[in-house]
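With one protein chain withheld, the remaining protein chains of the complex are depicted in position.
Here the chain labels run A, B, C and D in written order, and each chain numbers its own residues starting at 1.
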Amino acid sequence: MSRIGVFVCHCGENIGRTVDCAAVAQACGELPGVVHSIDYKYMCSDPGQALVKQAVAEHKLDGVVVAACSPHMHEKTFRKTVANAGINRFLCEMANVREHCSWIHEDREEATQKAIDLTRFIVEKIKHNVPLEPIKIPVTRRALVIGGGIAGIQAALDIADGGCEVVLVEKEPSIGGHMSQLSETFPTLDCSQCILTPRMVEVYQHPRIKLMAYAEVDKVEGYIGNFTVTVRQKARGVNASLCNGCGECQKVCPNKKIASEFDAGLGKRPAIYVPFPQAVPNIPVIDRANCALYKGRARNAKKDACKKCEEVCGRKAIDFDQQDTFLTEKVGAIVVATGYQLYNIKKEQDKEAISGYGEYGYGTIPDVIDGLQFERLASASGPTGGKILRPSDGKEPKTVVFLQCIGSRDPAKGIDYCSKICCMYIAKHTMLYHHKVHGGQAIVFFMDIRAGGKGYDEFTRRAIEENDALYVRGRVSKMYRDGDVIKVLGFDTLSGEPMHIDADMVVLATAMRPQPGIESLAQKLSVSYDRFGFINEAHPKLRPVETNTAGVYVAGACQAPRDIPDAVAMASATASKILGLFSASELEREPLVAQVDQGTCAGCFHCVRVCPYGAVEHFEVKDRKGNLIKTVAQVNKGVCQGCGTCQANCPSKSVELQGFTDQQIFAAINAF
Amino acid sequence: MAAKTSTDKASFKPRIAAFVCNWCTYTGADLAGTSRLQMAPNVRIIRLPCTGRIDPLFIIKAFERGADGVIVSGCHPADCHYTSGNYHARRRFAVARDVFGFMGIDPKRITFSWVSASEGGKWAEVVNDTTARVQELGPFSAYREMEARV
Amino acid sequence: MKIGYFPGCSLDFSAKEFDTSLQAVATSAGMELEEIKDWACCGATSGHATNHLLSIALPARTLALAEEQELERVVAPCAACYSRLATARHEMAEDKKLFSKVTGILKRDFTNSVQVMNIAELLRDNLPAIKEKVTHPLKDLKVACYYGCLLVRPPKVTGFDDTEDPSSMEEVCRAAGATPVKWNKRLDCCGGGFSLSRTGSVIRLGKEILEDAQAAGAQAVVVACPMCHSNLDLRQKAIAEQTAKPLEMPILFITQLVGLAMGISEQILGLNRHFVSAQPIIAKATVKALPAAREEA
Amino acid sequence: MQALQELARKLLTDKTANVVIGWGQGPRGPRPIFVTQPEHADRLIFDTRCVHNLATYLNPRRAHLVPFVKKAVVVKPCDARAVAGLIRETQVKREDVVLIGMRCGGVVRDSDMDGKLTEATVSPRCMDCPDREPKLADHLMGEEASAPPKGKGPDMIAKLDAMSPAERWEFWQKELERCVRCHACREVCPMCFCDRCIADKSMPQWIESSPHPRGNLSWQMTRVMHMAGRCVGCGECTRACPVDIPLGLILRKMTQTVEERFGYRVSDDPTVPAPMGAYRLDDKQEFIL
Partner (left out) sequence: MSAKTLTQADLASLVGDLVAAGTRVVAPSRTGVGPLQHLDYREIKKADEMTLDAGLPKRSIKELFFPPTEVLFRWKQKKNDFELQEVETKFQKTVVIGARPCDAAAPEIVDRLMNWDYKDELWNGRREATTIVALACDGQDKSCFCTAVGLGPDSTKGADVLLVPVKGGYHAEILTAKGEALVKDFGKRFGEAKSADEAGKFRETARAKVEGNLKVDPKPIRTWLDGHFEDKYWGEIALRCHGCGACASVCPTCHCFDIVDEPEGIYEGARRRNWDTCQTGKFTLHGSGHNPRGTQNMRFRQRVTHKFAIYPRKFEEILCTGCGRCARACPGGMDLLEILSDIGQMAGGAA
């Protein structure tokens, strides 16, 4: 027979006003198995808790029911109290007689009866509670960071500086991400590369960071603390251990007319190339789609067309036969920091719901460029050496129209959200333009200016007030090429006047979107993503850098549009979360997880199909000689989050969710 | 203990069991409480982690134990704390509702709802509507009187 | 399949040639047009500017009549008529309250089941049949397809083509053998109903449109709306007063262009009814196409 | 029939199978037989009285049949659906069974009837069965079959659906009152393979084991819930019921619901996942407030 104590709280007047607490205590005292039942003014107060502790000792209680407020309020409090009194904390439960009873009813008799009922359910439930101990999971103190942009770099450095090993995987030939393409950064106008490249080098030289550039995550298995990740190292065609980055190969490559990704298509690069001079690692990659040798081989040509790079390489580092390789890494935590891409206004989009801008010519009008292209034009390392020149004819544009919110905040084009950074970088662009093109006129069409952030509003004011940018509140309905100029037809909604501008160049602040392929990566990691492909955080406010899969974290613009300070802050936050996780060799988790009775499990694996976390595995039951008897389900306690969907779907009821076992629920219903 | 319901329709006080998920509806009901939304006192909540954990057996057992009505409530689609428990529950309940109804259990005695943590008002509505509906139907004594055999 | 035909006031009178050319092209391409009996004015443009309910109920009556004639689709060649009919259909489908209000007024069994099409849509959807009948392809004729504002806007009402970059008229012209030019003003407004009240504006707009078409090398402008036609054709004389040289830009209904390519006589097509002579075009059609026709013979 | 016997002989001779499970003549019409010797293959028969679902003998719960390991089974389309179900739910390995598929145009209600297939004698389970041949089979035999005769009489499901809840309640009470909880419905079901059925679980005893209407109702509702999206419609439960409760009605109702709601029909393709344990974001939820 159980020895249960019932403690009914008045919560001052909150419960006592409508519920006859003494009557509840008395009624519960008459239940079989209840050996102690009292009511008290404030159970959560120190004297109240002392009453519980005292009763546990005095009456040798093996179950404590506190009839008071919502368990969301004080379950932790009272579980701690009973733990201090020496019994397992899971032998304490709460009956919610405040939020679910006294506060919502006026009839004292009805409310009292209901309070008795609710408490009785819990008394009967607790008779089936068992002591539970936290689950301990070993932790591999090594992290994987996916994405080598500023967020990935920051996360990797913070974790590595914290003393743990990091594997940094970047799909491009160099780390640096979009930040390396930027000219200057708002709101300080400091040179982007000047602050980024030292961090890149730091990553490269860090003893605890294993950098895998030109590589992609292929497969992820395991769970928090114990992931096994397979990384595909793409073939560079260059032996990285031999190459010294001298750059001779690039000079001799005959095909130098390839649009440079780094220069957003405005500059050219050879078929063997490093994306930019400060690339880390400074090892070239052969672009097989554009290299004459590989193109020839693809056509089964008898002779290799060109081997100039191989001939010139003094270190014999060129390896045309190099193949992709797969490496397995064991890590305990994963940071997703894959960043963003820019929306384009072309008619053909990669997603059904997104359409382009026909009114802006679907991207066919010359000298209509996007923000990143302007960054390259304005960058000293860019194709024009930092001069603002029109891509079409190299003329200096005297009138430049900047359009904000292209694709963003436009449900008709499929993207509802605000891309956050455009207001700021367009302001920056107008300043750079003002500095570089004297007498040039920048005209900005905006919907409204969102400059929340330290020094941000001041920055946009500066653009307007000191740099003569003309800000027009309104949208551009149409643009077309007319001879040498781009006719921009817009509307100034403040003056109510239509505007016809003859522009020399137009810059579109196109929306930020997650990187292509994010969905398949998210599926590999079993993290959820929204309809635009942004990774979902576990809680929008309280768990902003965690995902719904334990051990997988998110930083930067793959979660939502982020600027550099945001991305860095998130990255440091993930690092701190991960270092916290890595602070012990074992991880403690709440033991409210599912457990399979392997004796009765029939091995139908309905549980495997419904588990949102992939926490249920196949387990082979063998006899002493090692013969297979049957294959049954087994729950990985490290992965299970305790939803209990497996249990409801188990036909033979061979899986039990601890804390909500069938016995417990059955007892509560039976007490109805 | 299980107070038997009176068979007299006028003095009939419906007894309703509610199976709700911890993250949305239970919290929504908490909110109804903190907002002091008055509602019918006939509903008794049993807390589960997720609608995914709610088995149609619970409903059967509640009726066996004297419930005149049952409420099952959890997170709205896409809001599940465990991502997909409510989607599985939705399929399960869709079948259960038809099967139970086919066996003669009036579907009006069972309410399925999505009530989020911010919908304290909706919870009060669900409670009041269900209570009124069951009040109208009268006690479900047929279920408990099944035991006697010829 | 039978297609309901809503000529509207213009095609009954000022744009009679749009009606005759459409009828001729339709007959030739095997489209069976059936006029809605007892149709009434669509309500443009004064209707929707003054009374919203009236502006829905008027076209709704026409649609109800079409339903009674068991027509599944109705073509309204006039862009304004099309716009009114399509808007009414759309609004009633979206707004159940409005729908029941309108049915109450109509006092008819009306389910709002009739699809509304414009002329570009109709021709585009019947391209194979049209191509088959083209005997006099308009080779070397450069045309500027002019959509105006109502044919493709607003997108949720029209939806048959890309609102900002439509192509259906161009496709039809190509089928007739002509070469559509790329130009900028094909979606701009011609001034529409302000033709009489603010003639100055209409002249200014028309001038911009026609000059752009000419700059793009067009030899004719093809339209799909009687209002556009009259603004561009009738007002060219006034426009000429503001230009160094008269533009002399023939304005053709799209059905006239197709009709020409089908070898239909210019009398039936009503090509003689325009202010700016279409003779150069007619000449092109007959002269250029004759060898081909002879070969066939 | 001869082809069937020859194939069985061959399978047993070359040890492709250790047993051929098929039908043979018994005292009360055809019944399941287990042929282990090639020379006994001529005992195999097949006709419209071969009502039994032999897939049930593949069910691993039948401990005395497990030692045969490699089994050949003669299957009708409904039996093949059951085999597919067992494969889908990892109870049977496809490579362990040889399926001898029989084209089927319906069977009579029970094996001791005369085999003539008419509106009056056709088994209710055959009336809405869409399959004429088991596609899963390794070997296919028998002549092309035409659709079984449509049964006579009112559609009981429609009739029950038209009733008030109270009337339906009355109907089922009268039927379930006879149930003695022998669980024959479960034992013959090819898809009931749990080592320990929920009805036999005592901690807690969700389903009262006593054969009173309350326990009986609870048992039948739970059984049908467990069959959701899995029932192959073979009707063996109805046939086995010693007190003639129309169990097939509830299952057919459930099957209709599953088809209407989830667009799923149980097939003999084991690679098609079952509807329960899956979901669509846009599953209908008109019944949820």
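Assume a residue touches a chain if its C-beta (ideal position, glycine included) is under 8 Å from a C-beta of that chain, and two chains touch if they have at least 3 such contacts.
Bear in mind that the values here come from a model prediction, so they are computed numbers and not experimental data.
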Contact residue for the chain not shown (choose from A:D39, A:E93, A:E124 or A:D504): A:E124
Residue in contact with the excluded chain [from A:E30, A:D46, A:E348 or A:D623]: A:E30
Identified contact with the non-displayed chain, of D:A3, D:C182 or D:V272: D:C182
Identified contact with the non-displayed chain, of D:T238, D:S267 or D:Q285: D:T238
Residues of chain A in contact with the chain not shown: 1, 30-32, 124, 599, 667, 670-672
Chain D residues touching the omitted chain (full complex): 26-34, 52, 56-57, 62-65, 109, 111-112, 124, 153, 156, 175, 178, 180-184, 186-188, 200, 205, 208-212, 236, 238-246
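The criterion applied here is as follows: only the chains that are shown with their structure count from here on.
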Winner on C-beta contact pairs when A-C is weighed against A-D: A-D
Chain whose average C-alpha position is farthest from chain D's own: C
Rounded Å distance between chain B and chain C, as computed from the means of their C-alpha atoms: 61
Interchain centroid distance [CA atoms averaged], chain A/chain D, Å: 48
Chain B and chain D: spacing of chain centres that average the CA atoms, whole Å: 34
Sequence positions of chain A contacting 2 or more other chains: 610, 649, 666
Residue numbers of chain D (touch at least two other chains): 206, 276-278
Residues of chain B that touch chain A when the two form their complex: 1-2, 15, 17, 26-27, 29-30, 32-34, 36-39, 41, 44-50, 52-55, 58, 61-62, 65-67, 81-85, 88-89, 92, 124
In the complex with chain A, residue positions of chain D that touch it: 60, 89-91, 193-198, 201, 203-204, 206, 226, 273-274, 276-278
Residues of chain A that touch chain D when the two form their complex: 599-606, 609-610, 630-631, 649, 651-654, 662-663, 666-667
